[in-house]
Each structure stands twice: as C-alpha cells, then as structure tokens.
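Next up is a structure, given as structure tokens.
Only one protein chain is missing; all other protein chains are in place.
In this document, chain identifiers A, B and C correspond to the written order of the chains, with residue numbering beginning at 1 in each.
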Amino acid sequence: MSTEVLVFDILAVVAVIAALGVILARNPVHSAVALIVTFINLAAIFVMLHAEFLAAVQLLVYTGAVTVLIVFVIFLVKVDDLPEFYGGNPVQRIFALLIGLALLGEVAAAILTRSAIGASDIWTAEAIADAGGNAEVIGQVLYSEYVLAIQITAVLLLVGTVAALVLARPASATLPDRVKRTGLISLAHPRGADREVAAALPAGLEASRRGETSGVRFDDRGVILVDNAEAFTDQTAWGGDRLEGDD
Amino acid sequence: MEELTATHFLLLSAALFIIGMMGVLTRRNVIVIFMSVELMINGVNVALIGFAWEQNSMVGQSFALFVIAVAAAESIVGLGIIMALQRRIDTIDVADVRQLRE
Amino acid sequence: MSDLLFLIPLLPLLAATINFVFGRRMADAQTAWLATASIAGSFALSLAAFGNQLDSDEPLTQHLYDWIPAGLFHVPLNLYVDHLTAIMLLVVTSVSLVVHIYSQGYMAGDPGFYRFFSFLPLFVFSMLMLVLADNFLVIFFGWEAVGLCSYLLIGFYFKRHSANQAAKKAFIVNRVGDFGFATGIMLIFWKFDSVVFSEVFARLELVSVDTLTIIALLLFTGAAGKSAQLPLFVWLPDAMEGPTPVSALIHAATMVTAGIYMLARMYPIVSASSDAMFVIALVGAITAFMAGSIALTQFDIKRVIAYSTVSHLGFMAFAIGVGAWVAAIFHLFTHAFFKGLLFLGSGSVIHGMHEEQDMRKMGGLRKYMPTTYWTFAIAAASNAGIIVFAGFFSKDEILVGGWLDHQYALTIIMFGAAFFSSLYIFRAVFMTFWGEERFDPEHVHPHESPRIMTVPLILLAIPAFAAGVVGLPPEDGWIHDFLEPAFHVEEHAEETASAIAIFQEGEEHAEEGHHVSTAMTITFFALSTVLAIGGLAIAYLAYVAKHPAFDPRAWAERAGPVYDLLYNKYYLDEIYERLIIHPLYWISENILWKIVDIEIIDGTVNGVAATVNYSSNQLRRVQTGFVANYALAIAIGAVIVIGIALALQSDLLG
Partner (left out) sequence: MLPGLETVNPDLALLTPHLIILGLALLLLAIDVIVPRWRGAPMAYLTIIGYAAALVATLLMIDTNETTFNGMFRADDFSVFVNIIVLTAGILSVLISINYMTSRAEPGSMPVPEYYTLITFSILGTMIVGAAGDLLIVFLGIEMTSLAAYTLTGFARHRTTSLEGALKYFLLGLFASAILVYGMAWTYGATGTTNLTEIATELTAFDTAGGVEASLLLAVLLVIIGLGFKVAAVPFHMWTPDAYQGAPTPVSAYMSVIPKTAGFAAMVRLLVQAMAPLRDEWTIIIAVLAVVTMFFGNIVAIAQTDVKRMLGYSSIGHTGYMLAALAAFGASSDLNDDLSVTSLLFYLLAYAFMNIGAFAVVTWLQDRGRGVDVEDFRGLASQSPYAAVIMTIFLLSLTGLPPLVGFYAKYYVILATVDADLIWLAVAIVLASAASAFVYLRLIATMYFSQAEQPAPEGSTPFLGAGLITMVAGTVLVGVFSGQVIDLAQEWVEALTVPF
C-alpha cells in the first residue's frame, strides 16, 4: 500500500465520519462544525487530485463563506428553538437507512464494474506543471472554453441576490412612504395616534383592534400600542400597497 | 488497492452523496437539511474531480468550480427562504411547516 | 375569385362573434345592420362566384389549410364551388339576406334581439360551410353546426315550455339521422380510405354494390333527419315554435334542404345502388303524400306551411330517388323562395293579428294587409303549382322524372300530393284573407306590417313568381345545362373508365330527360294544371263560396276516422309515444334502470368510481406535508428505478 493510498484513506475516513456527524449531531452547531471538517478534508483530497485551485476555492467558498453564512443563520434563530432529530417517526429513519444502503449498493456496483472511461486528455501533472501550475491552467481554460458559463454564473449569482433580497428584506421597506410616515409618526406621537391618523390606517388594523393578530393593540383611548416598530409595520393586515380611502 | 485509482474517489463520492441524502431524509431542522444537501454536492464534486484526474482533463475541475458557484447561489436563496419563514412563523422545523397537505 | 371564397363564410362568422360578444352593449340597430351587412357581403361574393361559374366548367377551390394533416387521416379544409354549390350559395345568401332585413322589423323590441342576430349569422356561416365543403368531415361539421343553430333558435323563446320541448325534440330526432350519417361517413372512410368527395367518387369501382347500398341508405338516414322525411319528420312542425323568420330561413329555405343537397352532392354514390334509389323514392313519395294530407286539416297557419314544407321535401327526395337530381335541385331552388315567402307572409299576418296563429280566428284580411296578401298569394300559387308560377315548372319536372323512371305507382301518389298542395295552400289563403272576419274587432286591429317587413316580401315575390324561367324550356332548360356538368367535370378529371361506367347508370335518367317528347310534356302540363286549378277551385267553393257540396265541416264528419287520422297527423306522435317512447321508458325503467343500471352499470360505474375515488383518496395521503416524506418518495423512486434498470438493462447480471 502506497503512502498516497494511506493518506487518501485517512482523509476519506475522516471525511465520511465527519459527514455522518453532520447528519447525526443533535445540535446544529455541531453539525456545522462537522461539515467544516468534511470540507477541509475534501480540500486536502482535491490537492491529491492535482486540483489545488479547487482546494483553495473549497476552503474559501465553502468553509469560509457558506459555512459562516449557515452558522450566522443558526445564531439568528434562537438556538433553543432548534428542533432535534426527526424523532417522531423512527420508521422514516429505518426507511432512510435501507434506501441509503440500497442506493449505495447500486452505485457501488456501478463503480466497481466500471470500464467506460473517457479518453485521456492532455493535462497530465507534468503538462500542468509546464504550463505554470493548476491555477494558471484552470484560469486559461475558464476564460477560453468556459466564457459563456462564467457569464451565466454571474447572472445566476445576481438572481440569487435578488431572490434573497425579496425574501429576506423586511416588509416595511416596500410599503408606500406615506403609510410608513403616518404609521411611524403616530408611534412617535407623545399621546399615541391621533384620531386623524388612526382613521387613515388600513382596514387591516381594524382586525388587529379586534385582537385577531398579536403585536398591535388599541387601548380604550384609541392609542396604538405596539411591542416594537417591527411588529407594527410587519402586519399581515396591511392589505396591499394602498391606504383605505386613498382613492 | 496498491495504486490510487478513480475507484477510491468514486466510492468516497458515493458515500458522501448518500450520507447527505440520508440527512435530507431524516432531519427536520431546515438548516441541517440544507447542510446535508451541501454534502451531496460535495460528493458530486469529488466524483467530478476524480474523473478529471483519471482522464488528465480540466473539464471536471471546471465543472466542479461552477457547481460550487451554483451551490453558493442556492444557499443565498435557501437562507433567504429560511429567514422569511422564521420571521413569519418562528420556526425552522420542517415538521411544523405542513399546512399544505392533503 | 378563388382566393376570396373564404370571405363568404367568414363574414357572417365575424358578425356572429361580434354580436355575441359585444351585442349586449351595442344598440339593437347596430347588431342588426352588422349582421345584415355581413350577409349582404356574402351574397355579393356568392354572386361573383356564381358569375364565375356561369361560363366556366372548372370548379373554384380554395385551400384554407390542412385541418388534420398528419398520419393516416389527412383532411384538408378546402372550399369548393362548382355549379351545384354556386346555385346553393345563391339560394342561401339571398334568402338569408331577405330574412335578415325582415327580422329587423319582426324582432324589434325583443329582449333577445342581439342574441337573435348573433345566432342567425352563425347559422348562415354553418350552412355556407356545409355547402362549400369538399369532404365528408367538413360537411358533417356544417351539418352539426346548422343543427346546433336550429336547436338554439327553435328554443329561442326559452322561457316558453313548448319551445324547449320542441327544441329538444328536434335535437333528439336529428341525432337519429346524424347517427346514420356519421356511421355512413365512417364506413366511407373505412372502405375508401378517404373522406374527400372527388377521391371517394374516383374509387367507387373498388367497392361492391351492396356496400354502396348500405352507405347510400345510411346517408339517406342522415338526410331524412335533416330534411324531415318519414319517419323522422315529426320534429319539423314543432320547430315552428321558433321565431317566424327562423322558420322561413332554416325550416323552409335552407337547413332542411341540406339533406337534399347532400344527396345530390353524393349522387354518384347514391345512384350506384338501384335499391337505395328505390327506397329514397318510396320514402319521398309517402312523405309528400302524408304531409300534404295532414296539411289539409290543420288550423295553425304556420303548421299548414310546415307540413307543406315536409311535403315538398318529399317531392325533392322522390326526385333524387328517381334519378332526376337536377329537378330536385331545381325544386329546391324555387321552393326556397316561395316557401320562405309563405313563412314571412304568415309572420306578417301573425304580427298584424297580434300573435294570433289560428286561421279560424282570421278571415278577410286582404283589405287590411294588401301587400302581405298579394305576395302570399303569389307564393301560394307557386306552391300549388299553378302554371307560369315558379313552383309549377320544378314540380312538373319531378313528376315527369318519376314517370320516366317507370315508377308509375309512386308518380300517381305524387300527383295526389300535388293536388293536396294546391288544396291546402289555397285553403290557407282563403281562410286567412277572404271570407268574413272571424276575429274579435274589439281586441284585434289587423294592420299592415311596417315597410321593413313588406319590402322583403316583395323582394321574395319576384323569384317566387319568376324563378321558373331557369327551367325553360321544360326538361332541357338552362338549369339542366348548368347543373349537369357538376359531375362530368369530376369524371373527366379522374378519367377512370370504370368510374364512368358506374356513374352512367345514374346518368341514364338524366339523358332520357333530354328526350322527352313534346306530347308527354304537354300531357303532364295539362294534368298538373288541372289538379292545381282543381285544388284552387275546391278551396274556393268550400271556404269562400260556401257551396254546400264542399262544406268542409260536413266533409270532415263524412270522412270521420280518416279526418281524425289526418287531423291527428296520422297519430304519428302518439305512435312514437306508444311504440317507442313508452316501451323505451318501460324498458329503461324496468330492465335498464332496475336491473342493468342499478345492478350492473351502477355497480360497475359506482365500482369504478368508488375505486377511483378510493385510490384517489388513498394516493393523496402520500402527500403528508412533510418535506422528509417527499424526499423519501424521490429516494425510493430513485432506488427502484435504478435497481430495476440496472438489473434488466445493464451488464451487471447478464
């Protein structure tokens, strides 16, 4: 057994154990840590496969960006609320295990009987070294054969950004300015909302007056009481962009 | 198993892919499901790079690079959905998110 | 010209669509004029097409598009105008135009005005598609579409129960005929591998005469439904529940003649089977006689004319059956004008009498509504076959054709029917316009209809009087020269000797027609005239002069059971009721419903439905709402698909 194989085996086993850790850990923070371990191991394996540039990307993008993003979200969500295992239904787990083993068997059978191997290209380790290293070559390849793909990926990332913007930004940002102004002024008003402002509020607040949604209450003087500004502006009951009586 | 062959990498890739899949099937924490999918995608990357190594080609490596980029874009959207949902109903437990059903 | 053919049906369709969609928001006059203008456009184009055909033997065709282009079943949508179609186009568009104008007066103020003026052009569109078709599928489309429009228009006053009943009856009875027609078309497609007329005609020799007989009889079943032949004519008199202009256009001039047109169009097929020809002649003759005799006893003015229509359709069917198809089309041509006029005239009477239809409550109307009277009288004379009026020449040719075909007995029956024609129609004229005034002058103030209604009457009166000239000299007139090439062209185009041979059999009659001796012509002229004048005279004596020998009431009593038989329309409705509807009800209730339906069909259907529902309800439970379960489904599916495929298709196990 060559050293290479030994190193690979160690890295692979650690990666697989860490991967199992991701799906078995009760605490999602532990899962995230296990994921990082897997990624780092994979980066090392990529180096063995003469993919140094990808190894770097793996570390930077995955271990760096994605995992940090995930951990960030985990901490945004109250950790106490994080659900545990899908504990209610062990049948599901048994099924999953059986399915996983069956699929592993099928894929392994395909791997072990594999004879269809694509024709060899020119990029042997020596050729790459001659051409100036992995990063140099992959850069050349990307900007010659894969220009179109790079452009599309750029657009794809833009789509992702727009999507995240739509989903994650607070609703108040999209409300018409006037609603925002009246709403916030009334909150800042020393005596709460005056009648005029209250009359101009959307019909949906009437629903909250009846106690159908939490977060906004009216006291007997007609003053709007809210827990925080977010609770006030992020009401389901705003009912569209227009104010009642706007037209 | 004297020499390092593509079979090694492919088996590793299959293992990661299927572990990730089982994670998707068993976990109910949206974020962990999400991490499991990342595992699957990494399994794919191992396969791609393994093939590229075997064939002395750059195609697999380039492909893997784009897969990583796509995964990044997906994670932005996914985390956006998770944030919106969490803000809305204060949970990231998929078992709680089942108003849509028969 | 060929390139503009599509406009002929398109204009009415556009008008119908616009009126249907926007009619509610348009003024009544706008919808009416839009519809009328579209028909006028079609009429003008039809005239142009007719003019083109006048001095050309080459049919006009326009390929619109391939309706069903791929595979075994190639159906092009072509518009096709030969001499026969040209005449039909003229009839359809001209009568439609007149009726459209007339309806503006007749329907004024009706709440369904816009609806009426969207259905009516829609009908015209369908009828034109039927006429312009060059293959069986398109003709069937038109066939069904005119049926649908007829159904909609009969039931136009849908709040009236009887109108709904009549519409339903027309619908059901026509289904019987359509079923035969559709079966015939399927048989044709099966046997000839084509539904295009010219291709089918070219392959006639490939099929045995027995098969042709079956096809011809099936086609005739369709024609019998649409053209109200025995035993399917019961729907037509009831169809008079529709507005009168509809009766004039659809149930006298155009749609009901579609069956005759279809038989004439299919003449190469029909004439290839002498058995089928005889059946058609027989049914036509009996229909003509029976309907004529029923008309003698009816008191509702529209019903008299309706039975008259049935009788004359019988004449046309008889003409087809004896091989005188030119005479049939000739009669169709003249009949469209005089029968349309009769209906419009009766509509004018009904309008003037405040919706009274019973002739017993009319009388002496000629001084109140002179225009209606004179035009109605012209149409009646034409209907009766008084010499020099249009109907005389066309009817006479049918009788001659029957005689030449050696159907002596049937021809004699037809003479009887011709006599009835004169008798019942003048009975109607005299009862309505002559004699004492039997209406209640306190409540009814008869008046002439407005100009918008009388002008169309006058317009129609001209052809009702003079259209016969196209058939002069008798048996060899212009219409013969014009129509007979309709099939010659196809023959020469195909140049199939055997096809001609088969065709020749039918052609003989027409050939003979050219060699009618002058003596025979004169004899038939004289006979018809005597019968027609006789009918007129008897009607006059009975209803105007009140000659005691011809007192209708006394005759009715004397004839006793016969009169009852006629008055009750040969009890056909009752017979259907007893023989078909009751047993059907009984069978359906006791056997079909109680045993077959409840036990077997309900069992099966409910079983199937329950199984479907059950499985539906079970299967939907898969949808638990859990993402993990969904993913599991994908994973299980993947494992199964991969497993089976690897096992069966890969080299792993082999």
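One rule holds for everything that comes next: contacts are C-beta pairs under 8 Å (C-beta built on N, C-alpha and C of every residue); 3 or more make two chains touch, one makes a residue touch a chain.
Worth saying up front: this structure is predicted, and the values here are computed from it rather than measured.
Enquirer: Counting contacts across the entire complex, name the shown chains the missing chain touches.
Expert: A, B, C
Enquirer: For chain A, which residues lie in contact with the unshown chain of the complex?
Expert: 106-107, 109-111, 113-122, 127, 131, 137, 140-141, 143-149, 152-153, 155-156, 158-160, 162-163, 165-167, 171, 174-175, 204, 235-242
Enquirer: Under the stated touch rule, tell me which residues of chain C contact the chain that is not displayed.
Expert: Considering the whole complex, chain C reaches the absent chain at 65-71, 612-613, 615-617, 619-620, 622-623, 625, 627, 629-631, 633-634, 636-638, 641-642, 645-646, 649-654.
Enquirer: For the chain that got dropped from the picture, name the residues of chain B it touches.
Expert: On the chain B side, contact with the omitted chain comes from 6, 10, 17, 20-21, 24, 30, 33-34, 37, 40-41, 43-44, 47-48, 50-51, 54-55, 57, 59-60, 62-63, 66-67, 70, 73-74, 77-78, 80-82, 84-85, 88-89, 94, 97-101.
Convention: only the chains that are shown with their structure count from here on.
Enquirer: Taking the mean of the C-alpha atoms as each chain's centre, how many Å separate chain B from chain C?
Expert: 72
Enquirer: If you average the CA atoms of chain A and of chain B, how many Å lie between those two points?
Expert: Chain centres of chain A and chain B, defined by C-alpha means, are spaced 12 Å apart.
Enquirer: Note the residues in chain A that touch 2 or more other chains, in rising order.
Expert: Those would be 86, 92, 95-96, 99, 103.
Enquirer: Residues of chain C touching 2+ other chains?
Expert: 628, 632, 635
Enquirer: So in the complex, which bits of chain C are touching chain A?
Expert: It comes out as residues 628-629, 632, 635-636, 638-639, 642-643, 646, 650-652.
Enquirer: Can you tell me which positions in chain B touch chain A when the two form their complex?
Expert: Within the complex, chain B touches chain A at residues 1-4, 6-12, 14-23, 25-29, 31-32, 34-36, 38-39, 42, 45-46, 49-59, 61-62, 64-66, 68-77, 79-84, 86-87, 90-93, 95-96.
Enquirer: Going by the contact rule at the top, pick out the chain C residues touching chain B in the complex.
Expert: 620-628, 631-632, 635
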